[in-house]
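My questions all concern the structure below.
Note that this complex is displayed minus one protein chain, with the remaining chains in position.
Up next, chain A:
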């Protein structure tokens, strides 16, 4: 493990503990951690295990997944502007969630919303793969992703447009901003298998992504099976992004900014950037979710809003630096 990965792992652990120690109950960090680990069935142990623990775990899962899939997509497309939403799955997952909210199913059954989001994410990935074709290159994949994204976005807008109930529309808009508030362990158990199953093919594709640095022809001539690599990539990213959107809503900028920031620290090699980005993404979402609770505790500030507020200036700085280096 390199120094960068070790430092990031330490940061994730630290932020995880901070996240567990923060909440409206205002209990000291040691008391709350003690209650989490060895507490009996008192109210404090319940708060820790049913409210704070799932929130912190989801921040790690969602942030780690988004960081990893962003790094993998950037590596596959050889483009630092790629982000996990590019293949259209976050848009279809969001549309599924919006349908669950609009039809009232989300209110009737606790897990209807994430289940709908996952089902639509799966439909989205099938559609993208059908559109992109079996042998297409990276450009057809981007085009297919944009087409599916636009369609899902249009349908989401249509649902909002026709929504007879302003409260439902309000709820939809707030859900789409992304949040980890009031999630339970059931959300963790729902998202974790998909995110883990999605992370595996991405981590296994590291060699292929390294070889792709030299272009598709060179990679293929070095023995990389590009069709297989693309399938692993799309399925992996879709599993992660679908599950993340299902439990947390749309959280932007993590998959875009984290690989960007960590690239110079990992020698720019995709194989080293992938695990580092997963840790970096987890750290960023943990930090943003802490900020949400600390900065405006009474206001229900949304996580996706904060990641975008952090991400946009970081991104601007990177653009200025890239420009100063004289890139075309």
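Details
Following the convention adopted for this analysis, a contact is a pair of C-beta atoms (placed from the backbone, for glycine too) under 8 Å apart; a residue touches a chain by one contact, two chains touch by 3 or more; residues count from 1.
Note that in this section contacts and distances are computed from a predicted model.
Look at the chain that isn't drawn here: its UniProt entry, checked against "AIM24 family protein", "ABC transporter ATP-binding protein", "Myo-inosose-2 dehydratase" or "Phosphoribosylformylglycinamidine synthase subunit PurL", names it "ABC transporter ATP-binding protein". In the complete assembly, the contact with the undisplayed chain comes from A:214, out of A:107, A:214, A:295 or A:309. Only one residue in the set A:39, A:114 or A:270 touches the chain that does not appear here, and it is A:270.
Of the candidate positions A:28, A:223 or A:298, contact with the unshown chain belongs to A:223. Although one chain is not displayed, chain A still touches it through residues 78, 207, 210-215, 217-218, 220-225, 263-264, 267-270.
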